[in-house]
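Missing here: one protein chain of the complex. Every other protein chain is in place.
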């Protein structure tokens, strides 16, 4: 019997190696796999490259992982937001590398990695500082830059419901980067609010088919999120 | 009030010009917009380039459109199947152009057109006859060919349920090329089995958001398809 | 009397016809939605995977799973749809949005926009979805004050800040005026705020301001 549901966080995190590229889903607080990030902090892997939309806020979660010196580089679209204090400190001290990628290019590079597309041309960032040093080619009379796929060793994502095959649904704006990142990592780990029996998610309603998911752990966010 | 539901087929087909590139959804008999193809036959546009997975079967639908001499070129993955008699005749007589595209590359080229990606590299067809004449570049030690976006002037698609904003759902294996083609044409026309009130399709259940759809016509396929 | 922020947002809203799909940037542009009359169906997009955003919820009706690109709680209207980030930016990059309204640091007479990095020396600026929206939307309108707080013009001949995208702005709404950005010509005055003179607008614009032919 296929059963991707793991019993505890240690099992969920098993085998994440130093030097890994870790894709972390979520946009704002929604769809952010908080429990898995805590699990990764606990697990101990270091020298990580983190791919996420933001560079963490406050001193918990991703910010905490960075504060502990475990993140060598962050690839994101929006490093500076209210509360990105840890990133600011580390960046000013030259203790963390940064690659800024336009949000849509970030999503498309991750999608490309999952879809077997090693590179693609996009109009985004052509003629700007973020397009500098990139191959430029004209299509339909407009300059486009060549962007490459951005795969992960590990993806940490948050879902709403999951079954034992790893089929996932999301809630509200909780899809964001999660279904895209799920496709692009060698090891995709999902935290889910609900574990449901196989077949309980209608075939039409599956957003992430289990083929993309390796491990699922139930994480109940509590009443306000139920 | 936004209302994309049209009253009759003439209104659905209005403005399709000679020389158009027409994307036609469906895979086998499922998700094939039969009524819209009939509408296009009636409407009269000629010198068409048709993009579809197959080159028609029997002497109805797409095969009929071809038999009437209205299709200059067909772009498809699977021109020869049981019953593709009209295509065979025209092709042997040199009366129709053919571009064969691997099925996944066909889907990805259409997706790229809808997503603002003018070109991408793919491993599919590298080192084969279908890769000849294309730019080749190595990524991860493997050769890849450069493929370009394939946009349409018109997309004819079939959906299950539609609302007046053009939000669509599909049934069973009826998605196939339909949601992809819906994104890639200047004018997307959908035939739907059911018209439902705005809001009746849950936001989570919308497969094609109305932003991609211009016109919807109700076409009841009858009892076995209900 | 120049437009105040509310009047500026309302002025933009006036120009958005029924049926348009619109993305509103963070800050003042977000206020535009409040000025679309309820009977005019305009569909709002959010980068994080929403079409059909409605107004902010009442404080006791907040759904913690539903936020907009500015990370504020939002609602959905009937007809809304949800999708993931790659699909959301396919909508943006693929040219499916009729309009994007953004703020800016500077807009140049050739339609260039600078709205993400405040200097060449800012090494960690937050770009977010700005470059995708400016490259992808069918129309890009900028909504901003005519000058900086210390009175420096924000409509310029050439942007001094790093560009977000080149040659994409088609209209600028400020507290002083509405200006078209016309290819090969530059800023063309469409409307002055009540009581604001063409002279004042010209004095506060660091590029020629043309009058409509």
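Labels A, B and C are assigned to the chains in the order they are written; within every chain, residues are numbered from 1.
Here, a contact is a pair of C-beta atoms (placed from the backbone, for glycine too) under 8 Å apart; a residue touches a chain by one contact, two chains touch by 3 or more.
For clarity, every value in this text was computed on a predicted model and none was experimentally measured.
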Neighbouring displayed chains - absent chain, whole complex: A, B
Options B:105, B:167 or B:188, residue touching the unrepresented chain: B:105
Of B:44, B:58, B:172 or B:197, the residue in touch with the unshown chain: B:172
Absent-chain interface as seen on chain B, which is shown: 27-30, 77-81, 87-88, 91, 98, 100-105, 107-108, 110-111, 122-130, 170-180, 207, 224-225
Touch list for chain A against the chain that is not drawn: 1-2, 111, 113-117, 163-165, 167, 183, 198-199, 203-204, 206, 209-212
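Definition applied: only the chains that are shown with their structure count from here on.
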Computed distance of Cα centres, chain C from chain B, in Å: 35
Centroid distance [mean C-alpha coordinates] between chain C and chain A, Å: 29
For chain A paired with chain B, centre-to-centre distance based on mean C-alpha positions, whole Å: 33
For chain B, residues contacting two or more additional chains: 115-117, 204
Overlap residues in chain C, where contacts from two or more other chains coincide: 82-83, 89-90, 92-93, 135-136
